[in-house]
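Please read the structure below before turning to the comments.
== chain A ==
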Amino acid sequence: MAYEVNGTTVEHDEEGYITNLSEWTPELAEVIAKAEDIEMDDERWEVVNFLREYYDEYQIAPAVRVLIKAVKKTMGPEKGNNKYMYELFPYGPAKQACKIAGLPKPTGCV
Partner candidate 1 sequence: MSDVKKFLYLNRRAPYGTIYALESLEVVLIGAAFEQDVALAFVDDGVFQLTKGQNTDGIGVKNFSPTFRALGDYDVQKLYVERESLEERGLSEDDLMEVVYEDEDDDWEEKPAIRVISRAEMADVMADADVVLSF
Partner candidate 2 sequence: MSTLHTVNKSPFTTQALVSCLNHAKPGDAILMIEDGVYGGLGGTGLTEIIAEFGKNVSLYVLSPDLAARGFDAGRLIGEVEGVDYDGFVDLVTKHDRTQAWL
């Protein structure tokens, strides 16, 4: 199983999370988002970039409630809430956004 980006293939697992985190590119994010029926815009990129920075600092893909709390802390309560985040990523802000960000499945999500 793999995504196709500009003629190269990027392997992913049965749930769509990429196997080798270093193969992520912004172009790949667009491809994964499309597979998830999500149109990337500035708001969604903001969350995806936030997740990548969080992973870079803590080496962990946060669980959804942790993500929302952290977003609230850095971007404010108008974005750090369930409604806003689920509107951007209807199938779970942590799960979907992590997948698009090229991170592992969030720790603490079953």
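Of note:
We take it that a contact is a pair of C-beta atoms (placed from the backbone, for glycine too) under 8 Å apart; a residue touches a chain by one contact, two chains touch by 3 or more; residues count from 1.
Picked so that all candidates are chains of the complex that A comes from, given by their letters.
As the structure is a computational prediction, the values presented were derived from the model and not from experiment.
Note on chain A: across the options 1 or 2, its touching candidate in this complex is 1.
Those residues of chain A that touch candidate 1 in the shared complex are 57-60, 62-63, 65-66, 69-70, 107-108, 110.
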